[in-house]
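All protein chains of the complex are present and in place, except for one that has been dropped.
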Amino acid sequence: MEITVLFFGLFAEAAGADKITLKGINDTDMLIQHLMDSYPSLWDKKYRIALNTRVVNGKTSLSEGDVVALLPPFAGG
Amino acid sequence: MEITVLFFGLFAEAAGADKITLKGINDTDMLIQHLMDSYPSLWDKKYRIALNTRVVNGKTSLSEGDVVALLPPFAGG
Amino acid sequence: MTEKKKPNVFVEGAINPQFIADSIAKHSSKKGIGAHDIFLGQVRNDVLGDKEVKAIEYSTYQPMAEDILLEIREAAFREYNLVCMHIYHSIGRVDAGEICLFVFVSSKHRKDAFEACRSIVEKIKADVPIWGKEIFEDETSAWKENR
Partner (left out) sequence: MTEKKKPNVFVEGAINPQFIADSIAKHSSKKGIGAHDIFLGQVRNDVLGDKEVKAIEYSTYQPMAEDILLEIREAAFREYNLVCMHIYHSIGRVDAGEICLFVFVSSKHRKDAFEACRSIVEKIKADVPIWGKEIFEDETSAWKENR
C-alpha cells in the first residue's frame, strides 16, 4: 500500500521536499511517528493534517493512493 | 430681531423657497407654529431642526441673526 | 494636523471606480497598513408602485454636513486604531448602478478597519443632512428616507 505525503511551507523546508511516497503506513498516527523520526526538526511545530484535501482530526486509517498533506499554520490574507 | 430659515428637500419644495427671513420669532416653537400656518402641507411631515448647524430638541430661544434649518429625514449613502 | 481640518467630502455626480482605484493605489506608501475596509453605496433601481428608480438627485446642507462629518471622523480616530480614513459622497444626480458613497478605512489590523467602517457608514446614514430625490423613468420623483 502506497500513500503520497505533501509538505508545505516550513515543513517543505524542513523535509527538503514537497512530496514523498511511503509504503506500509496504515494510519495517520503511524505516519506522524514516521515523519518525526525522519525529520526531527518537525517535533515542535504546529500542524494540521489533510487527507485527500479534507482536514482530519485524531487517528485516521489510510488506504492505497491516499494523499496526506502536512499543513503548517495558515497565513492567508 | 431677524432670523433666517432654511428649507431643504421636500420642505423646500413645499415652501417654494430655499430660504426666508422672519422677524418677531422668539423661539423654535413659535417658528414651527408660524411655518405650519404659512405652509399647511408641512403639517404631516417628519423633521428635525438645526440652529446654526446644530440639531436642537424642544423649545429653544432664538437670537438676532440665527439661522434655523428645517431638515426632512436624511437619505445619505 | 491633516485630521483636524474639514476634509472635502462632496463630489459632483457619481463616484468613479477610477477615483477609487487611485485612492487605493495612494496607500501603497503607507506600509504599516495591513487592512482596508471599503464601503460603497450604489444607487438601486428600486420599484415604487410600478415605476422604476432611474437616478437619485442628492442635496445637502453643506456647513452642517461638514461639521457632522468632522465629528464622525474624529470619533472614529478616538475609538479605533486607524491609520487613515476617507469619506466621499455624491451631490447632484447619480444614475442607478452608479456609486454615491465611498468610505475608505485603513488600519494595521482588520478588526479596527471593519468596525470603524461599519460605524462610520451607520453614522453617515443617521446623522448627516443629505437628501435624495428618487427620479423615475417618467421624470416624476419621490423623496427617499433612510431606514
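Letters A, B and C name the chains as they come in the text, with residue numbers starting at 1 for each one.
In this section, contacts are C-beta pairs under 8 Å (C-beta built on N, C-alpha and C of every residue); 3 or more make two chains touch, one makes a residue touch a chain.
A quick note: this is a predicted structure, and the numbers were derived from the prediction, not measured.
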Contact set (omitted chain vs shown chains) is A, C
Residues of chain A (touch criterion as defined above) contacting the omitted chain = 6, 8-10, 50, 53-54, 69, 71-77
Would you write out the residues of chain C that touch the absent chain, in ascending order?
-> 17-18, 20-22, 24-25, 27-45, 96-99, 106, 108, 110, 113-114, 117-118, 121
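Quick note on the criterion: only the chains that are shown with their structure count from here on.
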Residues of chain B touching 2+ other chains?
-> none
